[in-house]
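Removed: one protein chain of the complex. Kept in place: all other protein chains.
This part shows chain A:
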Amino acid sequence: MSKRKSTGSAAMSEGACYSELQRVLRERVYKISAPCDVAGENDLDKPRRHLLDLIQRCSSMGESNSALIIGPRGAGKTMLLSSVLAELKENRDFRDNVLEVHLNGLLQTDDRIALKEITRQLQLENVVGNRVFGSFADNLAFLLEALKKGSRDSQAVLFVLEEFDLFAHHKNQTLLYNLFDVAQSQQAPITVIGLTCRLDVIELLEKRVKSRFSHRQIHLFNSLTFDQYLRVFRSLLVLPAEFRDKKFCGKWNKHVESLSDDPGVTSILRKLYDTSKDIRTLKMFLMLPVARICPSHPRLEMSDFVEAHKILTADSKSNTLHGLSVLELCLVVAMRRLSDVFVNQPFNFQMVYNEYQKFVQTRSYAVQSFDRPVVLKAFEHLQQMELVRAAEGAGIGGRGQKEFRPMLLMIDKSQLMQAIQKYPACPTEVKHWANTL
C-alpha cells in the first residue's frame, strides 16, 4: 500500500523482511550438512581437489576407484562430498554419465536391504522382477550389467556409503567385498566413497576386503583457527547480496559485523571454540538466538548469546538433582556417605535405609520421617532416573529381593554439594548432614 513500493527497489514490509531473514538463516543454521563457505585459505581445499579428481576420473575415463573420507563428527565429510558433487553436476556430461547410489549404515542394516535399496535407486526394480540369484555377487553383477545395455557403452555408478563402519558389521562384509571387488577388477566403472568417523575403520575390514580396497584415505579434522571460526560465524549470519530488500540487508549485515567485533560476543565464541572447534556445535549455539529474531526482537543481543551458552553448557546432573524431593535428596546423601565409607563398593537399599534412619532419628524434631515403603518408592524413583544403578556382576546377590540388590551411586561429591547449595529451601539439617561428608 505504501508509496515507497513504487520506487522500484524491492522494499518489503518489516514483517516480510524478518520472515525472509528467518528463512535464509534457518536454512543455514538448522540444516545439518548445509555447506558453508569459508573465504580465504581453507584446509578443505586439498581434500576437495583430491576427491573431485577421483570422481571425475570415473565419469570421464571409466576408471574405477575407492576411497574413504575419515573425520570426527561434524568435521564436514558430508558437506565436502555434497559440495564436490554439486560442482560436478554442473557439467552435463557428468549428469548423463554417472548414477549415484546413496547408502547409509543407519538405514541399510543388512546386505539384503542394501541390495534392494541399490536396485531401487538404480531404477532396476522392473528389470530384476522376480528373478532369483545364486549369490550376492551374481545379483550385483546383474545390476551393473543391466545398466550397460540401455545406454551406449558404460554407465558409471558412484556409491556413497555414509556411516561406512556400520557396513563392516554386516555378515561376512558381503556388500563391501563385492563393491571393492568390482572396483578393483575394473569389471564396471564404479567409484566407492565411504564416509566414517572411526579412525580405525581399516582395522574393521576383513583381510580379503582390505586387500581389495585402494587404501585411499582423505582425512578431515576440525582444525579451524579462531579467525576462521569467527569468519564462519559471520558467514552463517550475513544475508546474501540477492536479498530483496537491500536497505534491510545492509543494516543487518552491518549489525553482524559489529557483533563479530563485540568483545563480549567474541569472548563467548572463544569459550565455545576452546571446548569444541566443530562447526556443528557453533550452529547449535546459534539455533536459539537466530530463532528469537523477529520484529519485536530485531537484533541479536548479548543476552541471547549468554542464554544459548548457558543452555549448551548446562550441568544436567545438577539440574536433575534440583528436581528431587527432599526425601530423595536425603537418600542421595546417605548413599554418598556409604560410597565414601566403603570406597565405592556397592551398597543395597537396606544399608541406605539404615543410614537414613540414623540421620532421621537423631534429628526427629526437624526432619519428617517416612515409612520404609515410602522410602523404597523414592529409592526406586532414583533408580528409574538412573542416578543409581545396579552394580555389575551382582550375580545371585539379591535375586528377587530388591532391598538387597547391590547398587552404585552415579553422583560424585562435588555434584552433590553443588546441588545442595542450589536446592530450593533445603532443610538446614540436611545441609549440615551433607557437609559432614
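Note that in this section a residue touches a chain if its C-beta (ideal position, glycine included) is under 8 Å from a C-beta of that chain, and two chains touch if they have at least 3 such contacts; residues count from 1.
Please note the rule applied: contacts and distances are computed from a predicted model.
Participant: What protein name does the UniProt record of the undisplayed chain give, "18S rRNA (guanine-N(7))-methyltransferase", "Ras-related protein Rab-2A", "AAA+ ATPase domain-containing protein" or "Origin recognition complex subunit 5-like"?
Facilitator: Listed in its UniProt record, the absent chain's protein name reads "Origin recognition complex subunit 5-like".
Participant: Please identify which residue in A:T275, A:S296 or A:T436 touches the non-displayed chain.
Facilitator: Missing-chain contact among the listed residues: A:S296.
Participant: Have a look at A:L288, A:V306, A:A390 or A:L408 and name the one touching the chain we're not showing.
Facilitator: With A:L288, A:V306, A:A390 or A:L408 as choices, the missing chain is touched by A:L288.
Participant: If I consider the whole complex, including the chain that's not displayed, which of A:P47, A:G76, A:G105 or A:G194 touches that chain?
Facilitator: A:G105
Participant: Of A:R234, A:H309 or A:H322, which sits in contact with the chain we cannot see?
Facilitator: A:H322
Participant: Would you write out the residues of chain A that touch the absent chain, in ascending order?
Facilitator: 19, 22-23, 26-27, 30-33, 73, 78, 104-109, 113, 116-117, 165-166, 197-198, 280-281, 284, 287-288, 291-292, 294, 296, 311, 314, 316-317, 319-320, 322-327, 348, 350-351, 354, 368, 370-371, 373-374, 377-378, 384-386, 396-401, 403-404, 424
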